[in-house]
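All protein chains but one are shown at their positions in the complex.
Up next, subunit A:
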Amino acid sequence: MTASTWHLDDALAQRYAGGGLSPATAASVEQHLMACPDCRGLVGGRAVAAEPDRFAGIWSEIVEEVHAPRRGPVERTLRAVGVGESTSRILATTPTLRGAWLSAIVLVLVLALYVAHASPRGALLFVSLAPVLPLLGVIATFGPQGDPSHEMAAAAPYSRLRLLTARTAFVLASTMLPALAVSQFLPGDRWFAVAWLLPGLALTTATLAAAHWVPVHRAAIGLLALWLALGAGRWVGEGPGRRVTTAATTVDHVVQVVQVASVVVIALAALTIARHRHQLPRDLRRNE
């Protein structure tokens, strides 16, 4: 390579920076710029002076590319299934998406499955326990420990109702999907495997509806207690001495009644939520 015998003058640098040269001339200027630091400096100065906004934009893009935070596994999964960028950041704080929570859910389900196989009425136990899981998720998410930033979130303009709905949908998904997978291995009638879905939905929608009068997590705790009391009452009422065949018919009957009751509860809860949709749930009007 030989040293250049010519250099860019002001006018040429100006026109090149502004993009006003013919392709052939521009190519020749570029060839020269590769070898000549002085002229590069000249053009650089011109370019920034000519379009400061454009260069600030390019710079911010570079900073963004270099410094953009790496997303955690939860956010990456959410993005992959089509959840928006900002929504996935918000959902990433939902406690039921944490590894410890998911492992606990799977452990409970596997244990319940074991009992279902080991005891003649074990399937009923599974069907009674599975609907409780989303409630536990709601308690974990909306309880005092749920969102450590809740006080700042409360003063932010983001719609509280939208936050509540998105998080609840996520609690449902993260508890019911594992339960659905495990329940496929239940013994007995195939429809037992999905018998808990309606009560699960009923308890969760009832929680959301009740949230108009009591804080969400308290509504969930109340319904959880009610459900367990009903289940325990039923269990004791049947008595331990009955023959298995009788118990099996009773189980079928109980499960059918629960299905019908669940549909009624879901309908009522949906009506309540629709009626109050413009008001904020109780704990989002937090007064304490």
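Side notes on the structure shown:
As a convention for this text, contacts are C-beta pairs under 8 Å (C-beta built on N, C-alpha and C of every residue); 3 or more make two chains touch, one makes a residue touch a chain; residues count from 1.
Note that contacts and distances are computed from a predicted model.
This complex has a chain not shown, and the name its UniProt record holds, of "ATP-binding cassette domain-containing protein", "ABC transporter", "Probable peptidoglycan glycosyltransferase FtsW" or "Phosphate transport system permease protein", is "ATP-binding cassette domain-containing protein". Only one residue from A:Gly18, A:Pro52, A:Pro148 or A:Gly233 touches the chain missing from this view: A:Pro148. The residue touching the chain not shown here, chosen from A:Gly18, A:Gly45, A:Gly72 or A:Gly233, is A:Gly72.
Contacts to the hidden chain, counted on subunit A, fall at residues 60-61, 63-64, 67-69, 72, 85-86, 89-90, 92-93, 98, 147-149, 151-158, 163, 280, 285-288.
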